[in-house]
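Every protein chain except one is present and positioned as in the full complex.
Our next item is chain A:
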Amino acid sequence: MLEDKNEMIALLTGVESSKKSYYTELKKTVDMLQKKNMQLEIINEVMKSIKIDMTLEEILNNMVDKLKNIIQFDRLSFFLLQNVRLTLINVFPGNTFTIERGIDLPRDNSLYWMALTKRQVMFQQLEYPTWNFNELELLRNLKLTSILVVPIYSKNKEIGVICIGRCFLEHWHSDDIAFLEQLADHLAVSIENTQLYNEVLRSKQEWENTFKAVDDMIIIFDKHVNVIQMNDSVRHFLKTHHHKDNLLLEQHYKRLANKTFQTEKTSYKEIHFEDQSTFELYTYPVYNSKNIVYGVIACVKDVTEKRKMEVQLLHSGKLAAIGEMAAGVAHELNSPLTAILGNSQLLLRNVTDEDDSFTLLRDIKTCGVRCKDIIKSLLAFSRQEEYTFQSFHINDAVKQVLNLLKYQLEKNQITVITNLHEDLPMIEGSQQQIEQIIINLLLNAKDAVEVLVNDDKEIEIMTSLENQSVKVSVRDNGIGIEQERLSKIFHPFHTTKEAEKGTGLGLSVSIGIAKTHGGSIDVKSEVNKGSTFQLVLPLQPLTKTEVSV
């Protein structure tokens, strides 16, 4: 009581109080402002040093380094809200992990969760906590005496929490807490930005990969028809093609892109390059949100193979139709021919050689047999039979054919030179079909040399092994083929022969057969000097198929 009284008197008489001075207040304010300034500087510094493409780990390291300079703490842990789970991301210093990185924090009875959901800084003296929360024991084990749990949240969503702990007993200043809240706000923005950036980056990369993955050439133009972007296919084309081809491509796509800008419609053009390749060029308009064309995309597709296949498909269609017709005709002729042959044979039995009608009847029979053979080969052409692939020796096929044609060739005074390689391996395929090709080639050669009047008519046939392929070459010294006709000779119904001598089917059928065997037929020819046809058959055909065309 007495002490109280003395104290009061001291206050009344002013010993313990003074007139408040603006100077001291100002000094306090200035000090406070200076501290605030420093904190702002640090926030600024932290934010400045955070780049948008930093990882979360880098951002945190950066922040912790700076934070150490203004706030004393012994431990800092950082949790991030991921898929409704509060997950430990990192701890500073690194040797103070209480749970493993990446582990979720249980929601019940958790101080951290409470800070996050209430969006409020939570303070706890660990020695005398106000309640027994989940994380208490773990934190006590770290010998921390007090902790602050600061939520990180933006307007729209919770992001995570920072827990800052101290081992020493010191008061947390309200300035520090306010500062941490501010820092957390800025951190929230940074983390959100980084996450958004990564999302954008990921989808951008997805698009780029898609763009790259397309095998066709894709070129994007701005509205001045400048190339903005092109994919790797374009670069590859420009690198591997002639300057002339490149110029041609550029010429075409620029013209077409311009057209698309003007018409705002998709345009199309086919381009033929020097190397016989064919490309399709499409240009598409790109609209913005206001429905105005602001760019054009050009797509260039190599259709050479597609075209070849289309041609072949066409040929196949034609061949199939012809085959069908041939088969029909053959069947129809078969019956009357059988009657003619049968009757002629019956009549022949009853006449002797001296009989006047014998020669007539014999001619009827001979012609009938010949017709039957023709019908047989028509049926063969129409593939009414099935062929099975088997191993055979190419030389056998050549010999078989030569036997068949020997008479015909010799009759025309043609010298046949055979040059067969003895050690050829067996090949897989249909011997009968391969023989058909060789027959065609020999007959063509025969036709080519037949026209010659004075010179020696010569056909050479040889077999060889080269690059895992067996080759059969048929060379003649005939009239040869003009250069401009060379590319057409494999087309069906292309023929130079008179109507009754050839159908124009031989080479087209041959090349079809060669292809089913995975092979090819090449031709070299010079007018008046002769031609060389070369059948190339791989030892290992790509597919073993039963051919039934």
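Note that in this section a contact is a pair of C-beta atoms (placed from the backbone, for glycine too) under 8 Å apart; a residue touches a chain by one contact, two chains touch by 3 or more; residues count from 1.
Throughout what follows, contacts and distances are computed from a predicted model.
J.: Looking at what's absent rather than what's present, what does UniProt name the missing chain, "ABC transporter permease", "Iron-containing alcohol dehydrogenase", "M56 family metallopeptidase" or "Acyl-CoA dehydratase activase"?
T.: Per the UniProt record, the undisplayed chain of the complex is "Iron-containing alcohol dehydrogenase".
J.: Which one, A:21, A:132 or A:335, makes contact with the chain that was left out?
T.: Reading the full complex, the residue touching the unseen chain is A:21.
J.: Who touches the missing chain here, A:5, A:239 or A:290?
T.: Of the listed residues, the one touching the omitted chain is A:5.
J.: Even though one chain is hidden, which residues of chain A still touch it in the full complex?
T.: These residues of chain A touch the chain that is not shown: 5, 8-9, 11-22, 24-25.
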